[in-house]
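Quick one: this structure, given as structure tokens, is what I'll be asking you about.
For this view, one protein chain was removed and the others were kept in their places.
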Amino acid sequence: MASTDFAAGDARSRRLHADARGPAAPPEPEAKSWSNLHAPDARSASAASVPIAVGGRALKVFLSNPNAMFGVVFLSLVVLAALLAPVLYPADPLSMVARPFLWPGQNPAFPLGTDSMGRDVLSGILHGARISLFVGLVATALGLGFGILVGAAAGYFGGWIDDLLVRLIEIFQTIPSFVLLVVMVAIAQPTAPVVTVAIAVITWPTVARLTRAEFRAIREKDFVMAARSLGYGHARIIFREILPNALPPLIVTSSVMVATAILMESALSFMGLGDPNVVSWGSMIGAGRELIRTAWYLTALPGLAIVFTVLALNLIGDGLNDALNPRFSQER
Amino acid sequence: MSTLTRVGRTFRRTAIQAVPTVFGIVILNFFLLQLAPGDAADVMAGEAGSATVETMAALRQRFGLDNPLLVQLFNYLYNLAHFSLGFSPRYGMPVADLIGQRLPGTLLLMAVALAVAIVLGLALGSLMTVFAGRLPDRMLSVISLLFYSIPGFWIGLMLIVLFSVKLGWLPSGGSGTIGSNLTGLAGLWDKARYMILPALSLALFYVAIYARLTRAAMLEVQSQDYVRTAAAKGLPPAIITIRHVLRNALIPITTMAGMHVGGMLGGAVVVETVYSWPGLGRLAFEAVMGRDFTVLLGILLLSSLLVIVANATVDLLHAWLDPRVGVR
Partner (left out) sequence: MAAPLLRIDNLTVRFPNTEPVSRLSFEVGEGETLAIVGESGSGKSLTALALMQLLPRSAKIPNGRIEFAGKDLLGLDQKAMRNLRGREIAMIFQEPMTSLNPVLTIGRQITEVLTLHEGIRGKAARSRAIELLNLVRIPDPQRRIDDYPHQLSGGMRQRVMIAIAVACRPRLLIADEPTTALDVTIQAQVLDLLDTLRRELSMAVVLITHDLGVVAQWADKVVVMYAGRKVEQALPDALFRTPLHPYTRGLLAASPRLKTNLHYRDARLTEIPGSIVSAAGEKGCPFRPRCTVARDSCAHFVPALVEVSEDRLVACPYSFIPEVAHGAALGL
């Protein structure tokens, strides 16, 4: 059903077995080089063979989606901001540069004003993009990697391995993830790497569950049977035959995961559980919070940066979903 | 098979399935507690001001902290079985009591937020269904995605700026006017005023989810053959929607509502922090600030159990709504 709509939202699904979906949608164009048809006999037998045209069609659908394109453009701007921050504002964004409480527009040298300690808000926002993107991307990569390993093992091998791993996934999906995140970061001391790993720890179960469902659906397909009958090893079948076909929903999920990770990081920093040596959008809001009656722009501006970055990622996720899962997009 | 048998059977199955999960969560909790810097002896020594190495060792022995890990695990389980989550020196009371004090506030906030989210989500989703594929649908779809992208703590602060600071309509924090002894309707209204902003901040994210879910579920159900049958009977559209479409669409929606309890608890932590709402989340924040890990892990354990209970409730609701449940 709508499971791909909000892959992060329904993370707590306990009905793992109910997730086995129909035939997997074809992989996206980037996966062309990962051709899934290594078994020669499978070429004719494969029902899920992936003509390049389908991938091209998905790309075309994605590119012609105005919302998704807005997301791509805005996200590119954020990436650019993160890359240019050290060039445009080489000074430490945590250092005092001007009179405190300059409102946006009051002084052209500081277009977004200054905070209570006289720090440049624009510099803070540009530098904040760095930590948000770093945490978002690295946590997602870690979560994806671990989740795919666990989900692939569970879905491919089945039996007691599956039972065991499903229990593990279920435990992690039952514990309220943000509370667990707070506990982990509080215990391990807040630094950027700790926050990143902790976010990965709470996000991998979603990926594992999704991967498992895909693997269960795909492992019975003819081309996998063919690969098996050719005596290929498990690793090869998992990573070169099945995984490329299981990628589309994972790609959709990963863009939502980056968005979720950015939200999580900002919430942690807001609560004072961020890296104290790095400026982050969440910590800027946390600092501005005390002054909300007099200088609400200190809260509003970094918040808008979060909202638009996350929105851009969600729009991209939506666009990817429409492009890669035509079955769902028909309903739109 | 009657509705009651169906619900009963589901209850038994759910209860049995929950056992290993609860056990796993308890074990995980224990090890997190072991990882936490400092133990109860350190905390007590800290409270006392200073302590010698000898008194620390004596304290450790008294609380069994020098025992092997397995013995400590056993003790932990033994305490849990007696509903003891440890003692918080900071608050000077058992953690279980502390949580018991704060739990109702959070449950109330979550219940109101969930109700708001479902009602608004169903309304928005139905609206999107009616205009499926046309401009209003596309606009609402982007708006819901925007709601989905706004951090709860930030929208909370922005609502305070607008409704408390600028307009002065609603209070910016707390859970009731201090010192007021309003009763009856006036008292209720006073409580409600404090509830509006936190509940709305917490609900917004879920409004987006339910709107999109409702839309997908209703479109799916609308294309079903039995809806055509209902039309062929001559039923008016409103009755078809309420009796035939919505009831079926509610099945996936309730499933999701149960799954969101865990996420909502997380959201409550930040929203309660923003509004100084006296609940579990606020307690968690205070525990983090004071590095009071016994309290923090007590909250983690209890909120996990809360999720399990919520999931079981949804399963029962599901069994009641969907006659096919027992058969599958």
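So that you can tell them apart, the chains are marked A and B in the order they are listed, and the count of residues begins at 1 in each.
We take it that contacts are C-beta pairs under 8 Å (C-beta built on N, C-alpha and C of every residue); 3 or more make two chains touch, one makes a residue touch a chain.
As the structure is a prediction and not an experimental result, all values here were calculated from the model.
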Subject >> Partners of the unshown chain among those that are drawn >> reply: B
**OP:** Determine which one of B:102, B:212 or B:244 touches the chain that has been left out.
**Re:** B:244
**OP:** With the missing chain put back, which residues of chain B would touch it? List them for me.
**Re:** 224-226, 228-236, 243-244, 247-248, 251, 321-324, 327
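By definition in this document, only the chains that are shown with their structure count from here on.
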**OP:** Please give the residue numbers of chain B that touch chain A in the complex, ascending.
**Re:** 20-21, 24-25, 28, 32, 35-37, 132-133, 142, 145-146, 148-154, 157-158, 160-161, 165, 209, 212-213, 216-217, 219-220, 252, 255-256, 259-263, 265-267, 269-270, 273-274, 284-285, 288-289, 291, 293, 296-297, 299-300, 303-304, 307-308, 311
Original post:
Across the complex, what residues on chain A touch chain B?
Top reply: 1-2, 5-6, 9-15, 67, 167-168, 170-171, 173-184, 186-188, 259, 263, 266-267, 270-273, 282, 285, 289, 292-293, 296, 299-300, 303, 306-308, 310-311, 313-315, 318, 328, 331-332
